[in-house]
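Heads up, the thing below is written out as structure tokens.
A single protein chain has been removed from this complex, and every other one stays in its place.
Order as written gives the chain letters A and B; numbering starts at 1 within each chain.
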Amino acid sequence: MGIELYPIATGKISGLIFFAVLIILTLYNLRSKKVPYIRRVPAIDAIEEGIGRATELGQPIFVSCGMSPRGVDAPTVAGLSMLTHSARMCARNDVRLIAPMGGSDQSYTVMELARDLVETQYQLEGKPESFNIDDMPFLSGRQFAWASAYCGMMMREKPATNIMVGVQYASAVYISEVGHEIGAMVISGTTYLSNIACLAASSDYVMIGEEMLAAGAYLSGDAGQLATIRTQDIGKLIFLAITVLGIVILTMGSNFVIDLLSS
Amino acid sequence: MSFKILWNIDRRIYYGLLFIIVSILLLNPVGMPLKISPEVKNTWQMIDDLQPGDFVIINFCLSASGYAQLQGACNSMITHIFEKPGVTVLFMMVSDQAPIMLEEIITINGDLMPGKTTFPWYEIRGKTYGEDYINMGFYPGISNFIAALSMNFRKSLGNTDWYGEDVTDFFESHNIQSAEDVDMVVSFDSDDGAGDFMRYFFLEYGTPVIQSMIGVMVANSKVQYDAGNYAGIVPSIRGSAEYQFLQNYPGMALTQMDAFSAVQFYLMALMIVGNLGYHFYGKKQQEKV
Partner (left out) sequence: MSILRRKEFFIALIVIISIFIYVPYFFEVPQFMSDMEIWLTETTVVIIAFSVWVGLYTSTRRELVKIQRKGRGWYYSGIILGLAWVMVLSGLVLGKEATIYKFLQWAFIIPGDSTIYAILVFYLTSAGARAFRLKSLESTLLTFGAVFVLLKQAPLGELLVPWAGPVAIYIQDTLAMAATRVFNVSLAIGSVVLAIRLMAGQEMALIGLVRRATGGD
């Protein structure tokens, strides 16, 4: 039996408290000026390596920001952050960026956002003439039709690096293998848990779960945003503490923690 | 055997051998015994325990690629539900490819009602369209639609079905007004439709959710099942075959189990070959470099 506290909805007290704690911590940390220590994420660092490789070889890079059927959700925002970062690096180094869009019904809305973001980066780098909208074609709203066309483009353009970050389904394995066949470096990242194992097996570098969600903050280099990654760690520590407490108290025969979380 | 050959095997040889093995076993199935997992048995029992008056939503979040894996589960589970007397069923889809797949399922398992010549007027296991079951068709948005369905059931569904027929009488006669009236949700998924039903139906109203999912989703779904969030799971083609066996429904999934076994063993053989080539040749080459 949980606690009820009007006007909080039944069963939502603990969720509200945790959510409020996260909001306060995030907003507090956003104002932080001190750059916290964040461990290296090899996959994110590999993006610069990949673009450097493309510069040396004179080959393009391919970037995919995912194919979420839910439109612009959290993993897609992370994918767009990667795309934005890659676009800025490519503009700076005069590397051709190819970002085929598509894969789901909602890719249409994501595509417009992605094109705007990439064009902005080229303008900010002072190279608006380098932006080529034909390098961001919409291939298909169907996952496998998109993947087939993507692979075809890869076989023809022979990219040095392929970056796939966002909601990536089974087609990402397909693309990774084709990437390996042509000798490209493959960097991938997804929050779609079911696919992480396949991507880990087939990619050179992989971002697992929340590494991808933190990528935007990691790449910005901004102290405030990096500090929000610490918020995520604090949240996980709170969960860990509640879990350990729950195990101990449940073993002692009390349902206190379960009742608390059900409140 | 030269380990250099093992290290440098062309991928096309892998693909060719796989194609040959799978083709032979699909065309000439051996019929290996199949162990029934507790999850599928439990799911079968849950559906068997449906009572007269229960209202079941059958959701398809399934693309054509997923249908190839779950065809067995779709046919056997749907016919099982339809065999339960007094149970009413609502079909809905959040995948645009699903309506035509459902029509195939209905054609396979049902017969046209007397005096009718086309969809939706099919009778399946004694249940007639419009009285015992309806097909509301495709709704875009997946999570957004299921959230809307949970908040405003009748308005989100509308009063006309996929074929433009008025189904107000169906809802009124069975007194189905809100999401709380749903007694069970069965979702066939190649995306996480059952997850949304779990969030918006199970967590809000306690409605049990059963999921039949493609292979890559099994790990995550099993976690939800063990946590009690899903009432039952029928995982991938293996689960489809088990359900067909329990339901005594002859079908493709059972036939495909031989090829399925063969592919698993082939993958293990490739792992051994890859490791032999790596340890006795590839590793030395990399060290030289």
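Observations
Here is the rule we use: a contact is a pair of C-beta atoms (placed from the backbone, for glycine too) under 8 Å apart; a residue touches a chain by one contact, two chains touch by 3 or more.
Computed from a predicted structure; not experimentally measured.
Judged over the whole assembly, touch between the missing chain and the shown ones holds for A, B. Here one chain is not drawn; of A:Gln59, A:Gln168, A:Ser188 or A:Gln225, the residue touching it is A:Gln225. Seen across the whole complex, the unshown chain contacts chain B at 11, 14-15, 18-19, 32-35, 63-68, 97, 99-101, 118-119, 139-141, 144-145, 147-148, 151-152, 155-156, 163, 219-220, 222-223, 226-227, 238, 257-258, 260-268, 270-271, 273-275, 278-279. Residue positions on chain A in contact with the hidden chain: 6-9, 12, 15-16, 19, 22-23, 26-27, 30, 71, 74, 77-78, 80-81, 84-85, 105-109, 111-113, 116-117, 119-121, 123-124, 137-138, 141-145, 147-148, 170-171, 173-174, 176-177, 180, 191, 193, 196, 198, 200-202, 208-210, 213-214, 216-217, 219-220, 222, 224-225, 228-229, 231-232, 235-236, 239, in rising order.
One rule holds in what follows: only the chains that are shown with their structure count from here on.
Chain centres here are Cα averages; for chain A and chain B they lie 29 Å apart.
Remark: chain B residues 11, 63, 65, 96, 140, 142-144, 191, 216-220 touch chain A in the complex. Interface of chain A with chain B (complex): residues 69-70, 105, 143-144, 169-170, 181, 193-195, 197-198.
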